[in-house]
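Sharing a structure, written as structure tokens. Questions coming.
So, chain A:
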Amino acid sequence: MDFFVIMLFIPLVSGALLTVVGEREWAPNLNIIASFGTFLAAAGLTVEIVANGPRFAFGEHFFIDSLNVFFVALTAFVGLTTSIFSGPYMRNEREHGKLTAARLRLYKSMYQLFMFTMLVALTTNNLGILWVAMEAATLTTVLLVSLYRTPASLEAAWKYFILCGVGIAQALFGTILLYFAAERVLGQTGNALLWTHLVEVKGQLEPAIMALSFIFLLVGYGTKVGLAPLHNWLPDAHAEGPTPVSAVLSGLLLNVALYAILRCKVLADGAIPGEFAGNLMMGFGLFTLLVAAFFLSRQKDVKRMFAYSSIEHMGLITFAFGMGGAVANFAGLLHMTMHSLTKSAIFFAVGHATQKTGTQLMEDIRGLIRINPLIGWGLMLGTLAILGMPPFGVFASEFMILTYAMKHHPWATPVLLLALGVAFAAIFGKVQPMVFGETEAKRLPHAPAITPVFLHLGIVLMLGLYIPPYLTRWFHEAARMLG
Partner candidate 1 sequence: MISVSGLLGQTFAILLALLLAPLLSGWVGQCRAWLQSRSAPPLLLPYYMLHKLFHKDVVLANGASSLFRAAPFVIFGCMVLACAIIPSLSTDLPLAPAADALALVGVFGLARIFISLAAMDVGTSFGSLGGRREMLVGFLAEPALLMVIFTLALTAQSTSVATIVETMARRDFVIYPSLAFAGIAFTFVSLAENARVPVDNPATHLELTMIHEAMILEYSGRHLALIEWAASLKMYAYSCLGLALFFPWGIAAGDSFAALVAAIPLLLFKLAIGGFLLAVIETINAKMRIFRAPEFLGTAFLLAVLGLLVRLLLESRV
Partner candidate 2 sequence: MNVAIPFSAQLINLFASVILLLGFAMLAQRRVLQLINLFALQGLTLCLSTVVAAVTTGQSHLYWSAALTLVLKAILLPWILHRLVRRLQVKGEVESLINIPTTMLVGIGLVIIAFNVALPISQLSHTITRGTLGIALATVMLAFLMMITRQKAITQVVGFLAMENGLFLAATSATYGMPMVVELGIALDVLVGVIILGVFFFQIRDQFDSLDIRHMERLKDS
């Protein structure tokens, strides 16, 4: 059996199945089982790739190497934990009368389809299909964001759709230009959009076209990553969608978009002399980081705040990849992993917290540690982790990024310092009173799933202190591929 085929097959089929069977008592479990199956297949695929090296699938249209298998594993894992989390969460939402059975059906099927599109985007070798999958991921999540059908969620979904649609149209223009450049070298074959072919001839691609193409790709996919000033859809979509969706948007979709940029950056770097792509990314990264940090201090809605935090971290990661080089790439990959795990854990905790208190306004949430110590501690530790406090793993990557920046781009460090400081003050100043203090407790109809929160945080903690050697090799391999 081919792990890869199974991995793509399960979410597609289960998505269809969930649409057909509708909302049943066991539907959430089916969702979890499907995600678990995807995760197992992804794990199997990962082991296979780590052991045997890169491979193709479906002719040359899919290509799995150490770079994307890493994202695949991460996506499948977070997909699994999110599905576990969403079980009791969505039931509670239904009890609270926010959702109907039909919506829950839509949610589950779209969730699986969303996983499918992301996995396709991650594994495809064809930059055109990558684009198609990204657009499809947008479409599925638009429906997820507007799940509550409230004016706010509709507005958020509309903005999400239009902004990301336009963004991704620009990415398509970039892809066309890329094809245009590739065609001159590879000829009128179907191979001219295959990354593996492109990367072999990247030195011969016309620099002028590649520069233009990269600008379009960066602006296009960058909209999806949430780079400022293209980020405007992101806080709305995160804040108004259901929390599991916020978790996967923040933890996974942003990563996938950034992955697309990274694949293109490899080509641009090969074609364009100098550090054109890297400089652009560094500029965007720093600007995003700074802007997001200042946004943070003005937030009132907890999910919105953590959405800005995601923007901030995406800025930092983009900056890291912009610097380039094995260390920075490694740090960037590590930071993506840590951010995905931590941010989704935070959203899980936040989800339960908002359900408990019935509000997303931070000033109305108090004393979580008294309502439920585990949620309280989960949110507190998750926040500290995302703020880069050791011994959590986010610090490990921030450590590498900061020291590397200090060494190679010392001019950037004051900006980094300022942004991280402001972000710390903003987030921590708001989360601390939410967790601490006094409150009146309320019980939820369905006991929250706390395991995913601490599972994620446990992994993040472990990775902060000890990164297993095979993981290191894998990361190094991926970082090396990025050049």
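The rule is short, and it goes like this: contacts are C-beta pairs under 8 Å (C-beta built on N, C-alpha and C of every residue); 3 or more make two chains touch, one makes a residue touch a chain; residues count from 1.
With respect to how the candidates were assembled, all candidates are chains of the complex that A comes from, given by their letters.
Every value quoted in this text rests on a predicted model; they were computed, and no experiment measured them.
Colleague: Once the contact definition is applied, which of 1 or 2 turns out to touch chain A in the complex?
Modeller: Touching partner of chain A: 2.
Colleague: Which stretch or stretches of chain A touch candidate 2 in the complex?
Modeller: 61, 126, 128-129, 131-132, 135-136, 139, 142-143, 146, 149-152, 154-159, 161-162, 165-166, 169-170, 172-173, 175-177, 179-180, 183-184, 188, 190, 192-193, 206, 208-209, 212, 235-236, 239-240, 295, 298-299, 304
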